[in-house]
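The other protein chains are all here in position, but one chain of the complex has been omitted.
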Amino acid sequence: MRKPKLTLANLYLIVIFLLLYMPILYLIYYSFNQAGTMNEFTGFTTEHYQSLASDTRLIRIALDTFRVALLSSLLATIIGTLGAIGIFFVRKRSRQQTLLGLNNVLLVSPDVIIGASFLLLFTMAGFRLGFYSVLFSHIAFSIPIVVLMVLPKLQEMNLNMVTAARDLGANNWEVLKSVIIPSIKPGILAGYFMAFTYSIDDFAVTFFVTGNGFATLSVEIYSRARQGINLEINALSTILFVLALGLVSGYYYVQQQQRNRKRKLTDVDPTNHQKAVSP
Amino acid sequence: MKSLIRLGLAIVGITGLLYLSSLFIERSQGAAGADTLNIFNWGDYIDPELLEQFEEETGYRLVYETFDSNESMYTKVQQGGTAYDLTIPSEYMIERMIEEDLVLPMDHSKIEGLENIDPEFLDLSFDPNNQYSIPYFWGTLGIVYNDKMVNEDEISSWSDLWDPRFREDILFIDGAREVIGIGLQTQGYSLNSKNDEELQASFDLLKGLAPNAKALVADEIKMYMIQEEAPVAVTFSGEAADMMWENESLHYILPKEGSNLWFDNMVIPKTSQNVEAAYAFINFMLRPEVAAQNADYIGYSTPNEAAMALLPEETTEDEQFYPSEETIERLEVYEDLGPIYIEKYNDLFLEFKMLR
Partner (left out) sequence: MITKQNRLLFFPYFIWVGLFVLVPIGLLIYQSFIGLDGGFTVANFVTYFTSTTYLTMTIQSFIYAFIITLITLCISYPTAYFLTQTKRKDLWMLLLILPTWINVLLKAYAFIGLLSQQGSVNTFFDWIGVGRQQLLFTNASFLLVATYIEIPFMLLPIYNAIEEINPSVVQASRDLGANTWETFRNVIFPLSLSGVRSGIQVVFIPSLSLFMLTRLIGGNRVITLGTAIEQHFLVTQNWGMGSTIGIVLIVLMIIIMAGTAGRKKGVRR
């Protein structure tokens, strides 16, 4: 009975979908262009991929970007998860609210301010700008999102289990290991995922705190995009897009499998992170 | 719990692999453990072949990094967390770095080939007796136009930029001193003016120029002018040379009122860890054939007299890039303005950007 409406809705979705993908497909299309510009397609070539392969600087920057993202989100997940457990078990309501408020400060600050204030911090502390300043900044701005992903899972957790485990003589560590962590696992995974996305996507903060020749892809592309059209960047976009597409389809496949076994897909769905808000 | 730990370890493992491959790439680039020389230079400001040649001849391994403005270079050097052995700032920044004790004095006994440099570029006011710096390139600020869209006789001075027919047509270099300088020079004031009335007067004049601005950018100008995105641009001589090489319709002129004359010199930052290598590089760049090859590649004007003899005559006789004495008289060199006036220039520039 809703059929005619659905087609209109689908049309709208398709238009939005095309619009969102147009710039990316545009980059990919011209990455095979012989002419070396993004204006006119003169013939198919893979030479830009070859020159990308020999551009060791760009490859190293790509590797470094992933290294920072993987490592910072891992550490942020560990610290954030423990922090969320800590906040959850704070008895006093007002103190809990204060902690949550502090947690959310970085979430609501514009990137420029985070970057600027971290630059102040590193300068005052005499900290060397480079890999570690970028790594620490990424950990710092990823922690609050992990906390926000984990907290709702803690609230959903059956507290009787904790009590029962205690009654059976489990100590704190055992309770944490065998009761709490397993029940908030989806939140931890989603937190890691979000932290990783933030780190990969960040430009403004990194731009402020990087130095000594350390760069991430965003910073490098910012300086290269200003030097002119360079189809090597297009080739890189293509590779990154294919990589992301592979990850997403793999993720979707795993989710479908799990869904068949378990309950809802939305449990670990990173797109679900809006649900993971404060209590 | 176990699976999470396993996942964590896997991530650590991948991170390690990424680090190793990055190290491997770095090693395969140059001999491991060799003496390294850290150079911090402007983007696209040296012939990469020369870097290779230097590595082969001397055995030093080069770590080459770039910056996009004197200020960002200064921030990184002054912040202290860096270890560059050689950098190439412009004159007013060198003046400031000398004042703030950020550069090492040069030991002239270790420098060979300084006699190749035209004496006109030595012993300048920002660094008397070249105690701290050795000339690398020099150039001017000027106007580039595209003859398909603008006639030769339509543009010869800064004041021509105010012509209403250039509405939203001009690309400006994103620099406070350059743009405010246009206002100052059009009225005959000094580029280093520290007179509030003069500054205000130039700003009032610039208000009329704002509607003609298409964009205020930096490196992008090269790409946009080659692609014919805009008919007119205000940019540096070397950038112009690069564009003209790519697009024959482009021409560079030095405005009648005068313009900025600048020098980029090599200096050794105080944080240098390998001063010997820095001297080796300076001596290498002072060689006539190296300087000539570099100038030919980059397009900026070389201060190296011996190198000029090796360059094609059409280059060295081009009035726009190697202007006559008489033209040079009209050009002015920047001086360090001090923080208060730097801020005044910047505030006016910010206001200029906001105008429509």
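In this document, chain identifiers A and B correspond to the written order of the chains, with residue numbering beginning at 1 in each.
Keep this in mind: a residue touches a chain if its C-beta (ideal position, glycine included) is under 8 Å from a C-beta of that chain, and two chains touch if they have at least 3 such contacts.
These figures come from a predicted structure and were not determined experimentally.
A.B. asks: Looking at the whole complex, which of B:217, B:275 or B:310 touches the chain that is not displayed?
C.D. replies: B:217
A.B. asks: Can you tell me which of A:59, A:157 or A:229 touches the chain that was removed from the display?
C.D. replies: Touching the chain that is not displayed is residue A:229.
A.B. asks: Of A:16, A:53 or A:164, which one is in contact with the hidden chain?
C.D. replies: Considering all chains, including the one not shown, the answer is A:16.
A.B. asks: Could I get the residues of subunit B that touch the absent chain, sorted low to high?
C.D. replies: 69, 71-72, 74-75, 168, 174, 176, 213-217, 220, 224, 227-229, 339-340, 342-343, 346-347, 350-351, 353-354, 356
A.B. asks: Please output the residues of subunit A touching the missing chain, sorted low to high.
C.D. replies: On the subunit A side, contact with the omitted chain comes from 2, 5-6, 9-10, 12-13, 16-17, 19-21, 23-24, 26-27, 30, 37-39, 78-80, 82-83, 85-86, 89-91, 99, 102-114, 116-121, 124, 136, 139-141, 143, 145, 148, 172-173, 176, 197-198, 200-201, 203-204, 207-208, 217-218, 221-222, 225-226, 229, 233, 236-237, 240-241, 244-245, 247-248, 251-252, 255, 265-266, 269-278.
Throughout what follows, only the chains that are shown with their structure count from here on.
A.B. asks: Express in whole angstrom the distance between the two chain centres, defined as the mean CA positions of subunit A and subunit B.
C.D. replies: 37
A.B. asks: Please name which positions on subunit A make contact with subunit B in the complex.
C.D. replies: Spelled out, the residues of subunit A in touch with subunit B are 37, 39, 56, 59-60, 63-64, 66-67, 70-71, 74, 78, 122-123, 126-130, 133, 177-178, 181-182, 185, 188, 211-213, 223, 226-229.
A.B. asks: Which residues of subunit B touch subunit A once you look at their complex with the stated criterion?
C.D. replies: On the subunit B side, the touching residues are 1, 3-4, 8, 11-12, 14-15, 18-19, 21-22, 25-26, 28-29, 38, 43-44, 63, 65-66, 68, 76, 79-83, 217-220, 222-223, 226-227.
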